[in-house]
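To start, the structure under review is shown below, and the notes come after it.
A single protein chain has been omitted; all remaining protein chains appear in their positions.
This part shows chain A:
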């Protein structure tokens, strides 16, 4: 996955191509958000799309998160297929009422009459020195909400092929793009086809311990697995990729084979996504476990701004490998 002579694309480019395909395929699809037009998005994801599709379909909005998410809901209700970009997950908190109290509830509270086929994309995560108000990993919060689907693409293929499935979903879908992944480069596997949004993916098969992660922590977890392999520990790496609904079958199937599990989540530990995964393992796989479930999470502090402090506060390869060793030790 590192840049080399076989690299021909990046995560950012594949997200863009996915939107280009969606805009070309379906007139109901449009993109809106802050700086998505002329600027090409704060992280360059939509660069050039306004030239191809024009300012009606690639719309720069005022700095009004509640408004552009709420308007996205309205447009979805009216039959459009909006893609709303929120610059970062932190800014999505300004639209939380629209997401939770509106998008996620309208179908139920209208007796099934008002579906909201809305896709919301946003950047999540730390590691880029953006400090405590631009670095949250809140996808676990959103995974708490009934009525929506939550995705976290971590590979080039998921960046490219999840969007079409998300747009085809009749319910609101939130897509979390970890900021550290945009420059991820490599060769795209074009043969994998549309992504099934109900299944996790085994990124590295193994027999000794299940390392369960998603998003920006996937690369570090795969590195940890390589290191463990040198020590004779054969780790399996599971990329959850769909955070709601969680794919219990893949998670538990893996744990039943390896009998050990480490959950890696950049989000905070307490009441977080890692707690949910660990609880499901305890509920459904307790008698298959040979060791307590381990968790490697972000430190329970506001994300530091100083580079060395930020690094210390996030899950890193060493810590993941150490946790895996504890389960097999």
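Here, a contact is a pair of C-beta atoms (placed from the backbone, for glycine too) under 8 Å apart; a residue touches a chain by one contact, two chains touch by 3 or more; residues count from 1.
Note that in this section contacts and distances are computed from a predicted model.
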Open item on the list: As a check of understanding, state which of "Dihydroorotase", "3-isopropylmalate dehydratase", "Recombination protein RecR" or "3-methyl-2-oxobutanoate dehydrogenase subunit alpha" is the UniProt name of the chain not shown.
Closed with: "3-methyl-2-oxobutanoate dehydrogenase subunit alpha"
Task: Hidden-chain contact residue, picked from the options A:51, A:189 or A:318 - done: A:318
Open item on the list: By the contact criterion defined above, which parts of chain A meet the unshown chain? Give residue numbers in ascending order.
Closed with: 30, 34-35, 37-40, 42, 56, 59-64, 66-67, 75, 78, 80, 90, 94, 129, 131, 133-134, 270, 296, 299-302, 304-309, 311-319, 322
